[in-house]
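The complex appears here minus one protein chain, its other protein chains still in place.
Right after this comes subunit A.
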């Protein structure tokens, strides 16, 4: 009996913690299902079942600038993701398989770079971009995003390659492949889950990023989804249900990511933190 009660308390506390941490997300879904007036008058989290209103989603998807920003975000994030995964796969393999001063020095460099305040590189980067004509272009933002996610991507992929046994390449080498061929034909295909995780991870990072986009993009046409949402907040302070629908759409990739790649992300975090 005492055991049962303590178990119940344990579950209750866990639910309370989860509720508090997820509160803004829950409220966002609730508000997106209300009409504009209901959002102001009905202060319950969710509307009553018969009052559920889906119009906000179709309305927000008819706001041209918002839809444009979704496509901008997809484009920028996908291109940054492809380059980032490619570059990180090479580098991650190199530091996983080769030993020596240069490789350990590179690992040290990755760690030190984590410390740089982003503002310190963004101010000069803005000036450099201005000189090169990259300011206010998607290309410039993509380049920034590649470097923004690269460190963590290399780190995660190194972890994945570390767990692939050396013997696999050695068998390839015996069959007459060069080591590079063995990497391309044997290691990369085996590491598909790892590559996919890193790909999703870098995609979500770029998709969610705000500060660089804010500094490097000025034209409405080129804005990413977060900038569009912010403009929304400033302009539509009265229509929170519409805004919430926009926010829900902006959250979809992240929620999918949580659903599918959470396990790997946690493993990556674990490996990074435990190994220190």
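Keep this in mind: a contact is a pair of C-beta atoms (placed from the backbone, for glycine too) under 8 Å apart; a residue touches a chain by one contact, two chains touch by 3 or more; residues count from 1.
What we mean here is this: contacts and distances are computed from a predicted model.
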{"item": "Choices \"Sodium transport system ATP-binding protein\", \"NADH-quinone oxidoreductase subunit L\", \"Cbb3-type cytochrome c oxidase subunit I\" or \"Sugar ABC transporter permease\" - which one is the UniProt name of the chain not shown", "value": "\"Sugar ABC transporter permease\""}
{"item": "Hidden-chain contact residue, picked from the options A:33, A:88 or A:156", "value": "A:88"}
{"item": "In subunit A, positions touching the absent partner", "value": "10-11, 13-14, 17-18, 20-25, 27-28, 31, 39-40, 43, 45, 86-88, 90-91, 93-95, 97-98, 100, 102-103, 106, 109, 113-128, 143-144, 146-147, 150, 154, 179-180, 204, 207-208, 210-211, 215, 225-226, 229-230, 233, 240, 243-244, 247, 250-251, 254-255, 257-259, 262-263, 265-266, 269-270, 272-274, 276"}
